[in-house]
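Have a look at this one.
Just one protein chain is left out here, and the rest sit where they should.
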Amino acid sequence: MCAMRVSRRDFLKASGIATGSLLLPTSAALAAGEVPRFPLRKKVGEVTTICTYCAVGCGQVVGTLAGEVVNIEGDPDHPINQGALCSKGAASLQIINNPKRLTKVLYRAPGASDWEEKDWDWALDRIAQNIKATRDANWIEKTAEGKTVNRTEGIAFVGGSQNTNEECYLWVKALRAMGLVYIEHQARI
Amino acid sequence: MQSRYVRRFSASERLAHWLHFLAFTVLLGTGGFLYMPALQPFTVGAAGEAARLAHRVAAVVFIVTPLLYLMGDSRGFLGSLRESFSWGADDLRWLRLAWRYYTQGANAEGVPPQGKYNAGQKLNALTQIIAFILFTITGLIMWFGHGAVAPAVFRWSVIIHDLSVTAVLALFLVHLYQVSIHPFTRESIMAMFEGVVTREYAEEHHGKWYEEVKASGEVG
Amino acid sequence: MTNHWIDIKNADVIMIIGSNAAENHPISMKWVEESRRNGGTLISVDPRFTRTSSLADIYAPLRSGTDIAFIGGLINYILENELYHKEYVAEYTNASFLVNPDFGFDDGLFVGYNPDKRGYDKSAWSYQTDAQGLPLEDKTLQDFNTAFQHLKRHYARYDLETVSSITGTPKDALEKVYSAYAATGQPGKSGTIMYAMGATQHTYGTQNVRSYALLQLLLGNIGVAGGGINALRGLHNVQGSTDMCLLFHILPGYLNTPIEADQTLEAYLARSTPQTSDPNSVNWWKNYPKYMVSLLKAWWGEAATTENEFAYQYLPKNGADYSWISLFEAMYQGDTKGFLVLGQNPAVSGPNANMERKAMENLDWLVVVDLWETETASFWKRPGANPDDIKTEVFLLPAASYVERDGSVTNSGRWVQWRYKAIDPLGDSKEDLWIINQIMQRVQGLYATDGGIFPEPIVNLTWDYGDGVPDAEQVAREISGSALVDLLDADGNVLVPAGTQVKNFTQLRDDGSTAAGNWLYGYYTDAGNLAKRRDSVDKSGIGLYSNWAWDWPVNRRIIYNRASVHPVTGEPWDQEHPVIRWDAAANKWVGDVPDGGTPPNTIHPFIMKPEGHGRIFGFGRTDGPFPEHYEPWESPVANLLSGTQNNPVFKIWASEMDHKGEAGQYPVVATTYRVTEHMQAGAMTRNLPWLVEAMPELFVEMSRELAAQKGIKNGDQVTVESARGAVKAVALVTSRFRPFQVNGQVVHQVGVPWHWGYSGASTGDSANTLTPHVGDANTMIPEYKAFLCDVRKVV
Partner (left out) sequence: MGKVSLLIDTSKCTGCRGCQVACKEWNDLAATDTTNWGSYENPPDLSASTWTRIAFHEVEGDSGVKWLFLKQGCMQCTQAVCVEVCPTQALQHHDMGFISLDQERCNGCGYCAEFCPFQIPRLEANAFTGQGKITKCTLCQDRVTNDMSPACAKTCPANAIYFGDRQEMLATAKQRVDELKAGGHSNASVYGETELGGLGRMYVLLERPAQYGLPENPSPALAGFWQKGIQPFGYAAVGLTLLGLGFNWLAQRRNSALSVKAQEEA
């Protein structure tokens, strides 16, 4: 894991900016131990990321402890949000630690009334077989006028706006290579 | 042969009294923790939570005891109640001369003979009754009224609760003094342990009552 | 965005129209506030008084779907009062170009309309040219045939009275907005337009946006700091996924998808590569062949040779419009058998959702990759469906969340920013890169072992990402581009050694010597992964933060920035907020990365257009060179401006589930929108307790007047019904919605957020069961923002 570490000093330095360029009690006074301190409830954050909601692209810092995320808050060094987050961004922790998150491959057989758990290998093999079967059965090599088109209209794809650029790119590359033309996503709607 | 003693309190009266006493002292103590900064260590954290719980348990005893007494011995209860509310010229006179009674004794000059309860005891009883009602109402408001009643109601409840305790505590101290320290009257505590007082005491301190008891022939 | 988020602070006037930025892009308000702190004015134009409006200096209500009338009136106001930026308009736009004398406009239709095809013959939408093919110009703008005079005549009809009658905006509010915004036409002043789906989700959405662009060109607001036309994009990487072109009509970097007519690479490039004979026009797209060939080399590597047109024939050729609505119409007709869904939830987000859900019943198989069990994944057990009858095989693959994987995302200001993995994926969930890698490896394996139809594009595809989780940076390097052999300069010196990353797209070549998955994304160079840069010091003084992350193209933070300076001197129009400035002594531009590095007075600033000028006369669109007001497909009123009620070009579908509502039955205008506390189709927020707590249920906002008329009280349960469906919602009766006075008629409008569905922690009806399956004439974006409904109390 190659993670950008935010030093505590940087973080503190910038958290002043985050409050509208104002004005923390001087750290000197605090360091001198003049006031009672309370221990921090949790680790603030050491890995940087970008908020997963809108396209403002706010920076976040992620605090982890023993492989679990304990805190996500605004990245004070980030020039756009300067540590701020809206209600959605501020709730990000609940995306990670959420009992509703899927943790198993689920499969629903034709006509079945419920999910069943499957392993990845089985599902991926079957998906690949489905893709091949549907592609080959719905292949258009030429139009009626004899123009070569080499495409399938039997498989459609939507999605990607929740993915990284690299993921989107690999999907596009794979989908076009497979001859898909029904490729759409959130940008259309 | 005529007994040396006159029956003054029934067993149920005594039971009710001591239960109430017990509840009251617990309430007083646990309430005092919240009231007196000097007692603060007893209020902090778990100790305070325990004290508050004890206060509630005692409050239940405190409220329920008179009701049980009423159900168990309604004649006695209502009789005492009636007695406490019946005031005559002698009562007022007694009150005027109370200092004399307490410093010179029941036979001091001009102190009128009293019924089963003297005017001081009646006053104490009336205060206790009123305070009981106020304690109960304000206590229940503070217990169950969090967030349900207007803050002003709660705040006034706290104040009334505290004023009540002030009044009751003052009289409680007088009462305690009477029955345990004061040489003229401390003998009367026997009535709460054994249910009786001596004929002499009855005659001296509750002359009217003694006459009534004698007349009724119930003197055993 | 032509500009970027922080740049909003440089604006003198901010018009938020077709967007509710405070609610949907809350952090943008940090920079709106910064502008206001410096004396900026905020204008909010919205049918409904929103959280954005609550902060605005000027609020103007308008009836949904009347943006063109609203902006047309503003254009007319600017032209009548001569408030436009005269030098900018004359030098940088095609206002001075002479338009083909055959061009004309009558009763809502431009010349060349064919009602049978619902389309235009656009041959007369063109410039008059000289013998060299250069457009004829009249810099005085006085010639009858100049684009400018056409513009003037076109919008003369959009007088204040008429506009107010159409939009329902009170005249005083119109005047306030017009005078405040038109003031930015003064050189040195800037105005920005922040828009979003309120603009685009109409049958004339593209023209709505065009009207903003036109306005900004007239006022000289394109290319300058605090200006631009700024689409506030909704999802954290919807910009990147668009740039990577997960869209039917384009390939990574906005290259055209081949169509049937493009039978050879040569034909394809001929169609796609614009030509100009103007020596001062950069005509950037002349580089098209370099980008396309580099893409083909990235995809098919050794198999892409000069002999086989660089494997061009491996690409499928489009035969029709395959956009979203078409996709679901085809699925509804049973033509689609397999469906891959990646972090998307069409059962909630698609228009006419009942139809799109029904369409999915025709699938043989469905694969959903998501963090949650979405409505789409569980469409077969949705309320009212009988799973026994639905024969679709469904795979629901658990994906890793955003802190469980590495990669870059692109914000609305085109900043490509890196995300670091913080923890391992939860349970059995997997990184998306792993999932696509596994699927493609297995498909490749099947074709390699079993053969099949036309296996070459699959088996020859460069797919070397290993067996574990592919390295995102390896993919980033492939996207950014590298030299396949030593690249030599004109003198034969090695410019880029073989196997190293190119500096940027200017080093890409069309001879197969370079490979780049997306020419626009040069974020991984020999200097490393520029998306990781974190220099939070701004040296520009205008908030460019040029060393924070990386911005496409070529780290240019404000595009068209050559228009921010005087054409001859290179001095910025706005000396206080210079984007670039010509340093004559050093003989170079300072500031942002300029749109072309040659000295002033050498090139036209709009380098992506073959004529190099911003288009006042915009003949590229299917539905007209000037935005013209039409009514939404469903509207309670007749078009006041012409006898042409609707945009004459968009496609109308006719399946048995494509119903159109009439005003008699559905008299109330409805619109859909989002709230701060929820995201899109809701899976990412309706499963989060803190957000559900803040915004727990579907509601419908309506005016006190409409509520009184319908006997509805605040908090009542009501039904909102359109020709396509009905939803139950809590009535939110508010003074923030007001009935519109439209040409003497009272028009009521309601609004419904579209976040809810039948899955997740907070469930509710989907507003998209109400919306119609019609889309914009150019982009096919559905008309979510204006349709007809009725509301009634649930008894």
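Just so it is clear, A, B and C label the chains in written order, and each chain counts residues from 1 on its own.
Keep in mind that, in the parts below, a residue touches a chain if its C-beta (ideal position, glycine included) is under 8 Å from a C-beta of that chain, and two chains touch if they have at least 3 such contacts.
This one's a predicted model, so the numbers in the text were calculated from it and none came from an experiment.
Interchain touches from the omitted chain, evaluated on the whole complex, reach A, B, C. When the whole complex is considered, the residue among B:89, B:181 or B:215 that touches the unshown chain is B:181. One chain of the complex is left out; on subunit C, the residues touching it are 22-23, 26-27, 29-30, 33-34, 49, 51-55, 59, 675-677, 689-699, 714-715, 730-736.
Hidden from this view is one chain, which touches subunit B at 33-37, 40, 43-45, 47-49, 51-53, 56, 99, 102-105, 143-144, 146-147, 151-152, 154-156, 158-159, 162-163, 165-167, 169-170, 173-174, 177, 181-184. Residues of subunit A in contact with the chain left out of this view: 12, 15-16, 18-20, 22-27, 29-30, 34-42, 44, 71-74, 76, 81, 83-87, 89-91, 93.
In the analysis below, only the chains that are shown with their structure count from here on.
Of all chains shown, the one whose average CA position lies nearest the global CA mean is A.
Computed centre separation for the pair subunit A/subunit B is 73 angstrom, with centres defined by C-alpha atoms. The centroid of the Cα atoms in subunit A and the matching centroid in subunit C are 21 Å apart. Chain contacts: subunit A has no residue touching two or more partner chains. Touching of two or more other chains is recorded for no residue of subunit C.
The residues of subunit A lying in touch with subunit C in their complex are 1-4, 14, 47-59, 62, 64, 67-69, 72, 77-82, 84-91, 94-96, 98, 100-115, 120, 123-132, 134-141, 143, 147-189.
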